[in-house]
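I have a structure here, written as structure tokens, and I will follow up with some questions on it.
One protein chain is absent from this view; the other protein chains keep their places.
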Amino acid sequence: MNARVSISPEPPTNGEPAAPLFAACPLPISDHKEIVLAHGSGGKLTHRLIEKLILPQFHNELLDPLHDGAVFSLNGADVAFSTDSFVVNPIFFPGGDIGKLAVHGTVNDLAMCGAKPLYLSAAFILEEGLAMEDFWRVVQSMRQAAEEAGVLLVTGDTKVVDHGKGDQIFINTSGVGVVRAGVRIHPARAAVGDQIIVSGPIAMHGIAIMSVREGLEFETEITSDTAPLSGLVEVMLNAAPDLHVLRDPTRGGVTSALSEIAEQAGVGIWLDESRIPISEEVKGACEMLGLDPLYVANEGKLLALVAPADAARVLAAMRVHPLGEGAAVIGEVVAEHPRMVTMRTHVGGTRVVDMLSGEQLPRIC
Amino acid sequence: MCLAIPGKVLEIERNAQGLRMGRTNFGGIVKQVCLDYTPEVRVGDYVLVHVGFALSTVDEEEAERTYRLLAEMKQLGEIETPDAELTALATQGSAP
Partner (left out) sequence: MKYIDEYRSADLAAKLAAEIRRVVTRPWVLMEVCGGQTHTIVKYGIDYLLPREVELVHGPGCPVCVTSLEMIDKAHAIARRPDVIFCSFGDMLRVPGSDSDLLILKSRGADIRVVYSPIDCLKIARANPGKKVVFFAIGFETTAPANAMSVWQAREQGITNFSVLVSHVLVPPAMEAILQSPNNRVQGLIGPGHVCTVMGCEEYEPIAARYHVPIVVTGFEPLDLLHGVLMTVQQLEAGRAEVENQYPRVVKREGNVAAKDLMQRVFEVCDRKWRGVGNIPQSGYRLRPEFHAHDAERIFQVELIATQESSICISGLVLRGAKKPHDCPAFGKECTPEHPLGATMVSAEGACAAYYAYGRHLQARPATREPELARP
């Protein structure tokens, strides 16, 4: 299954100076000759793709932290900039649609930098044959979501591809926001003793999508939790401007988000399984399909790493906000096992929580 | 292997192909389950479901009995914790 591919520039044969190939560097050694679906699931393969193929080509101090967005100084203001693409299928699902997701996604990435989101761009890639009615619904939904989040859509682009070359609609949104003074959110700020807070019950979005996926359908009240988190982040920052880390656990779930932070900050993370909030229904769906909720996507939740002295105050502030009602402390940053996430299980045993390499699939075993 | 979970049967009917099917509740989510292998099942019973088929009813009495057995298991006075074991070994070692 191993494949090693390298490209090297060929020497000139006609006395002309050598024209560089599109990239004079050899393709990094990769186990895969082709992109596979797992490269997009937010787990190990995604990270490897970014770290081995993309990051080395562009690396700079703004990109390297691989946080949800980049924060830089511009004319005295701290500006946050982020981008996100949406390819979800089906495009309409319980609790939302691809448009709503696209607006919330970038709003949330900016919020995870501690920024107030201000301006969004939206680029559409539409598949020939997409029903006009469907596109209209998506656009309407985006308008509503942008209004609710207090952001303006200020620029965009629209392209159409041949039928069969795009899964109905792909959307990219990018955004800018401003970080208020005194706020410095960065994975490197994770410190031993930091309390890990989740804003509410997990795994809702992923399960909502599964429930309408062909071959797995089931009746449920579960809807996607997609929501703009900037308001919640604002009340958290009001309670404690010195939040250390914020991350929204989207694809790859809570595990991906925490593993990334542990890796980037070089710290250990310890979780208590019995403290992790999850609804009965989501639990039921996960049990039935054999899925682990820790790996299932969330679209309206955040994780916060907070200094112990601030934890109680931040938690209290979150709980009076509609998007933080179910907030709970689920773990702590520890000095042991750096770069690793471990968990005390329901029965008092321990396990390591490691990122998956690809998508989690339903199982019978 | 053999991922099978218990669910509560809400409704029973025959489908278009004549199979006995039950709308079954798993902690709030509901899925159609084939009940042909559990002809004795009634609405309100719990069944153990594997890949869309009920393989058995969950016997409430047996479940309670097992659970009570576990809950009432007495922990004897001299619980041998690892620390206690080590102390015991150490004192044995130093006995004349």
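In this document, chain identifiers A and B correspond to the written order of the chains, with residue numbering beginning at 1 in each.
The definition used in the following text is that a residue touches a chain if its C-beta (ideal position, glycine included) is under 8 Å from a C-beta of that chain, and two chains touch if they have at least 3 such contacts.
Please read all numbers here as calculations on a predicted model, not as lab measurements.
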Out of A:Phe86, A:Phe124, A:Phe170 or A:Trp270, point to the residue that touches the absent chain in the complete complex.
-> A:Trp270
If the missing chain were put back, which residues of chain B would it touch?
-> 1-6, 8, 17, 19, 26-27, 34, 36-39, 46, 48, 50-53, 55-59, 62-63, 65-67, 70-71, 73, 75-76, 79-81
Contact set of chain A toward the excluded chain (per top definition) = 1-2, 31, 34, 36-38, 44-45, 195, 214-216, 270, 272, 274-275, 280, 283-284, 287, 289-290, 292, 308, 311-312, 315-316, 329-332, 334, 336-337, 340, 342, 344-354, 356-358, 361-365
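The criterion applied here is as follows: only the chains that are shown with their structure count from here on.
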Could you please state the distance in Å, as a whole number, between where the Cα atoms of chain A are centred and where those of chain B are centred?
-> 36
Under the touch definition given earlier, write down the residues of chain A that touch chain B in their complex.
-> 211, 218-222, 279-281, 283-285, 287-288, 290, 363-365
Chain A partner contacts - residues on chain B that touch it in the complex = 1-3, 5, 7, 23, 25-31, 49-51
